[in-house]
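Contents: one structure, followed by commentary.
Apart from one protein chain that is not included, each protein chain of the complex appears where it belongs.
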Amino acid sequence: MSKETNEKIKEADKYFNCSDKERTAFELGIKLGALFHQFIGSPVSSKNIHVLEEAMEKTTESQAFVKSASVTIDPEGNDDSKMGPFDYKTLQEDMLEAEIVVEYDGITAVGEMRYIDELEYPLMYLKEFK
Amino acid sequence: MSKETNEKIKEADKYFNCSDKERTAFELGIKLGALFHQFIGSPVSSKNIHVLEEAMEKTTESQAFVKSASVTIDPEGNDDSKMGPFDYKTLQEDMLEAEIVVEYDGITAVGEMRYIDELEYPLMYLKEFK
Amino acid sequence: MSKETNEKIKEADKYFNCSDKERTAFELGIKLGALFHQFIGSPVSSKNIHVLEEAMEKTTESQAFVKSASVTIDPEGNDDSKMGPFDYKTLQEDMLEAEIVVEYDGITAVGEMRYIDELEYPLMYLKEFK
Partner (left out) sequence: MSKETNEKIKEADKYFNCSDKERTAFELGIKLGALFHQFIGSPVSSKNIHVLEEAMEKTTESQAFVKSASVTIDPEGNDDSKMGPFDYKTLQEDMLEAEIVVEYDGITAVGEMRYIDELEYPLMYLKEFK
């Protein structure tokens, strides 16, 4: 990390009033919320799933404090529907699974997002601190 | 809150491995990340600023655990540029300020998002627990 | 329309190589594509449907050449599912209907977007010139 980046991070820290673990949890939440709301609605076909997954991973990994991101798009989602007449769908909540690992000041937190059938909901949760 | 909602929240809780304060911080992060990445790029003109602000507030407040949301759009943003020839811009990061209050299990956290000049960055931060 | 706006529109016209009717159709397509991809994924609950509809209409109407926009969100969408345990959903393609009217140089075109069951697809179409 460059000296300039380090100084900016210290400058940003002044705005926070919470523990390092709470900060780590907060940063993880930001990244999961961002991933979902940026990319839901993206065009998806059998021909571009992997490049879209990779773009979602790499753009997430470019954000502050992200160690890694893993994204899986299941075109069939929750209801086994086909890709439609044009082999084309828009990315929907039940098609998306992601794991993001965030590290802040030596604390690592793992978060996941996936559609939970019993909840009828794409849940984002903090799976564990490491 | 309905009995069904309560049961679903308890069901969702099982996926988490963190303290209540860390959970509150996580939920706050999700909402700030969602707000930014859902609405950045929206068409803005002098005629629709308030209705867009209100929609951003109300949609945020409809999410789980959100007590209140306050959004301010400054069409001039950081650089005092005008609204352009068509009295029209797309919503950009330096035009947006927001405060979101989240409550989880009796713990309240206040988060903000705004463009910080020294950081050259739209910072999202956890301002305080209440 | 201000003199400055008029001059900018003439300046923009130089980039186009098509008839006025084709231009009108093109502008209509832009607005339908924008509406869908900007707002799909927005949080929706029974409490904010109307304010979100209004924001989608007003932001669309603020764009160049748009005469009017009408948006209807049906929270039940195509499959009569409920709003979920949190009275909350994200805006999905089968929940959204819109009509946009565009006028360019005296030519008016009406476009619609809605989920067509037989097509399994949210179709955007040019319904008529007026």
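The chains carry the letters A, B and C, assigned in the order they are written, with residues numbered from 1 in each.
Just so it is clear, a residue touches a chain if its C-beta (ideal position, glycine included) is under 8 Å from a C-beta of that chain, and two chains touch if they have at least 3 such contacts.
No experiment lies behind these values; they were computed from the predicted model shown.
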Quiz prompt | Residues of chain C (touch criterion as defined above) contacting the omitted chain | solution = 8, 11-12, 15-19, 21-38, 109, 111-112, 116, 118-119, 121, 123-129
Self-check item: Hidden partner chain, residues of chain B it touches
Solution: 36-37, 40-41, 81-82, 84-86, 90, 92-93, 119-122
Exercise. Could you please point out the chain A residues that touch the chain left off the display?
Key: 4-5, 7-9, 34, 38-39, 41-45, 47-48, 51-52, 54-56, 58-64, 85-88
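Just so it is clear, only the chains that are shown with their structure count from here on.
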Quiz item: Rounded to the nearest 5 degrees, what is the angle of the rotation relating the C-alpha atoms of chain A to those of chain C?
Solution: 180
Exercise. Please state whether the interface between chain A and chain B is built from the same residues or different ones, using more than half shared residue numbers as the mark of same.
Key: same
Quiz prompt | Per Cα centroids, the chain farthest from chain A | solution = C
Self-check item: Centroid distance [mean C-alpha coordinates] between chain C and chain B, Å
Solution: 24
Quiz item: So how far apart, in whole Å, are chain A and chain C when each is placed at the average of its C-alpha atoms?
Solution: 28
Quiz item: Can you list the chain B residues in contact with two or more other chains?
Solution: 8, 34, 38
